[in-house]
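Handing you a structure now.
All protein chains of the complex are present and in place, except for one that has been dropped.
Labels run A and B following the written order; every chain starts at residue 1.
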Amino acid sequence: MKKSSFRNNPALVGLLASFTAIFLGLVFGFFMLGIFNPSFAGAGIVKILTKGLSSKEKFAKVLYQAAPLMMTGLSVGFAMKTGLFNIGGSGQYLIGTFCALLFGVVLKLPWYVCLLAAMLGGAFWGIFPGLFKALFNVNEVITAIMFNWIGLFLVNLAFSNTPTVLANYYGASVADRTANIEAANPSAVIPKLGMDKLFNSSYMNISFFVAMLVAATIYIIIDKTVFGYELKACGFNQKASIYAGINAKRNVVISMMIAGALAGLGGGIYYLCGTAQYTIEKVLPAMGFNGIPVALLANSNPIGIIFSALFISYIQVGGEALQPEYAKEIVDIIIACIIYLSALSVLMKGLITGLLREKGGNQKEVIEEAPLEETK
Amino acid sequence: MIILADILGSTILFGVPLLLVALGGMFAERSGIINLALEGIMITGALFGCLFLRNANLVGWGEVHPQLAMLVAILLAGFVGALFSILLSIAAINLKANQTISGTALNQFAPAFAVVFSWAIQGRGQTTINIPSWIRITTANFGFAPSANPGFWETFIFKSFYLTTPVALILFIASYVILYKTRLGLRLRACGEHPQAAASVGVNVYKMRYIGTTISGFLGGIGGLAFTIAAGSSFQSTVAGYGFLALAVMIFGNWKPVSIFFAANFFAFFKVISSYSSNIPFLPKFENIKSSSYIYQCIPYVVTMLVLIFTSKRSQAPLAEGQPYDKGQR
Partner (left out) sequence: MEENIIEMRHITKVFPGLVANDDVTIQLRRGEIHALLGENGAGKSTLMNVLFGLYTPEKGEIRKNGKTVVIKDPNDATALGIGMVHQHFQLVHNFTVLQNIILGAETVKGGFLQLAQARKKVADLSEKYGLKVNLDALIDDITVGMQQRVEILKMLYRDNEVLIFDEPTAMLTPQEINELMQIMKDLVAEGKSILFISHKLNEIMAVADRCTVLRKGKCIGTVNTAETTKEELSEMMVGRKVEFVVAKEDANPTDTVLEIKDLSVAGRRSTKKSVHDVSFKVHKGEIVCIAGIDGNGQSELVYALTGIMPAESGEIIFKDRDITKETIRNRNLDGIAHIPEDRHEYGLVLDYTLAENLVLKKYFMKDFQNRGFIDFPAVRKYADRLIEKYDIRSSQGALSVARSMSGGNQQKAIVAREIDYDPDLLIAVQPTRGMDVGAIEYIHRQIVKERDEGKAILLISLELDEVMNLSDRILVMFEGGIVGELDPKQTTVQELGLYMSGAKRNDMREAE
C-alpha cells in the first residue's frame, strides 16, 4: 500500500476513532465529576488517569482485571466478526466460573484442566443463542439476555447444592460464597511464577499472558485461516456466504460457541487466581457486559482488544480509588459514554477520513467511484 | 381462593410494566427503530419517579395528596424516559449509528448513573431509594374501611392497587387508537415498513421515527416506575432485565397492541407463579433441594424462550426496523 493512500487505511482510521471516543468519554466523565462534587473533580480525574500506574501493586491489579476483560472482550469481538452481537457474556462467564470451581475445588484437578472446563462450560452456554438463531430465527440478543438470567439462577442453584464447593466446608463461617481456592486445592491456582513477589501483589500471576496468547490465537484464526474467511464472509454478507456454499447456520452456532468458550475462560481465569471467591448474588457479573466496550473500542480487532482491555481495567482501578467522594460507578458512566461514541463509528470514521483526505488531497477517489463502464 | 385473588392481583401488578414497556418497544419498532435501550429507559424513569416520591414524602406534601403526587411521579418518569430516549434517537436516526450498540450504551449508562446520582443526592454510600407506602390505593380512598377478613374481590383489587394500573389501561387504549385510527399512526407504520415510500409522499421519516422512539421512551419510563413499585418498596438502580423481557413480550405479541396486552399478562402470570411458588399448594416444593426458589425464578425466562421458538418463525416484524434511513439513498 502506498504512503499517499494511508487515509484509506481502515485500521488507522479505526484507531483514531477509538482515541477520539476515549478522549470525549473522559471529558464527559470529568464533567460528571464536576456536577456531582465540584470540589473533588480535579483530584478525581487525576485519580482515574494515574492510579493504575501509581504503584506496582496497582499495576498488578490492572493486569489482573485486564485478563478476564480481555476474554469477554474477545468473546464479543469474535461474535461481532461473524455479524453476531454476543451480549450473553455474563451467562457464559458464570457457567465457566462454575465449571472451573467444580473441577478445581471439588474434583481437585490442576488449573489448566479447570480452565479447559471453564471453556467447555462457556461454549455450552454459547450454543443456545447460536442455535436459536440458526434454527428458529430468534434474535441472538434476546436469547443471550434470557440465558444470562437462566445461567445466573442455575449457577446459584448448583453452588447452593454442592456443599463441597462452599467456603463453610473448608472452615469459613459463611455459606454464601465458594471456598478459598488456595486452601481447597492449591494446584488449581493459576501459577504466579514468582511475579507476585516481583510486583509485591498476590493479584499477579500468568493469567494476563495466557489471555494475550488467546488473543493472538484468535487473531490468527480470524485473519489467516479458511475458517476465519468463512466466518467473516458470514458476518459481512450472510446471503453471499450462503450463495458461495458456506454453511452459514453451522457457522453461526460455531461462532457463538467459540465466543461462549472465550467468555467462560474469562470466568475461569478470574476465579482461579486464588484471590477471588464467587459470591452467590442476584445480579449479573459486570465483567460480562464490560467485554462490550472492550471489543467496540478495539473495533473487534483481537490485538486491539489486548490494549482496550488494559485501558478499561486501568480506569476501573482508578475508579475504585474515587470512593468515598464519588460512587465508583462513575467510571461505568465513562465507559457507557465510550460505547455510545463507538456506536457512532460510521460518523466518526467519516469525519476522520474527511480530515485526513483534506490533508492528503489526491484525486484518486473520483476514479475509484465514478462508473467505469467502458464504451469502446 | 384468597391465594388465587392474590396471584391474579399480582399478575396485573407485574403485567402493567411489561405492557407499558412492550407497547413502548412497539411504537419504536413500528417506526423503524429497534429500541434495545428500554432497560436503561426504565431505570432512568424509575430513578426520577422514585426520587420525586421520596422528596414529596420528606417535605410531607406527598402524604397529604398521595395520588396527586403519584400522578406527578408517573408523568415525571415518562418525561425523563422520553428525554433519555432522545439520546437513542440522535444516534440511530440522525447519525445512523448501529442501533443495537447505541441501545446497549444507554443500558450501561442508566444503572451507573442511577447509582452515582442517588449517592450524590442521598449522601455517601446510600444508593437505595425508599418508596413511601402511602402511594398504594386503599379501600379508604373509596370511603370504606378494609375488612378484617378480606374476600376474593377485596384482595384481588386492593392488595396491590396503584395508580399505575388505571394509567396503563388508559395508555393501552390510547396506543391502540393512535396506531390504527390516526394520521400519526398511519404515517408511523409506513416508516417502519417502507420509509422510502413514506418519504416519497412527503412524510418526514426522521420526525416519525423521533415520535416513535419518544413515545417509547415515555411509556418505558412509566413502565420503569411501575416495575419498581411492583417489585418492592425501594429502587436499587435495576429493573432485573424487564426491559428485555418486554421486548420478548412485544415479539410474542407480534407488534400489535391487543396481542401485546395478552402476552404481557401471560408473562406476568409466570413471574408471579415463580415468586409465589412456596405458597401455591399444588406446585412441587423440591424439599431436598436447597434454595429451590431459583428453579422458579428461571421460569419466566425459560417460558420466554419457549414462546419465542414458536412465534419467531411466523413473526411479522416491521420490514425496515433497524435500518437507518438516509434521505440521499434510494
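Observations on the model:
Everything that follows uses one rule, which is that a residue touches a chain if its C-beta (ideal position, glycine included) is under 8 Å from a C-beta of that chain, and two chains touch if they have at least 3 such contacts.
Fair warning: this is a prediction, and the values are worked out from it, not measured in the lab.
The missing chain, though absent from the display, is touched by one residue of B:K159, B:H194 or B:K290; that residue is B:H194.
Considering the full assembly, A:I242 is the residue among A:V113, A:L135, A:I242 or A:L351 that touches the omitted chain. The chain that is not drawn here is touched, among residues A:F28, A:Y112 or A:F227, by A:F227.
Only one of B:L186, B:V258, B:L283 or B:L306 touches the chain withheld from this view, namely B:L186.
Of the candidate positions B:G60, B:G123 or B:G202, contact with the hidden chain is made by B:G202. Interface with the hidden chain, as seen from chain B, comprises residues 181-184, 186-187, 189-190, 193-194, 196-203, 316, 319, 327-328, 330. Contact residues of chain A toward the unshown chain are 1, 5, 224-227, 229, 232-233, 236-237, 239-247, 364-376.
To be clear about the criterion, only the chains that are shown with their structure count from here on.
Centroid to centroid, with C-alpha atoms defining each point, chain A and chain B lie 29 Å apart. By the touch rule above, chain A contacts chain B in their complex via residues 32, 36-37, 85, 87, 132, 136-139, 141-143, 145-150, 153-154, 156-157, 160-161, 283, 289, 292-293, 296, 324, 326-327, 329-330, 332-333, 335-337, 339-340, 342-347. Partner chain A is touched in their complex by these residues of chain B: 36, 87, 91, 95-98, 100-102, 104-106, 108-109, 111-113, 115-117, 119-120, 124-125, 127, 238, 241, 244, 247-248, 251, 289-292, 294-295, 297-298, 301-302, 304-305, 308-309, 312-313.
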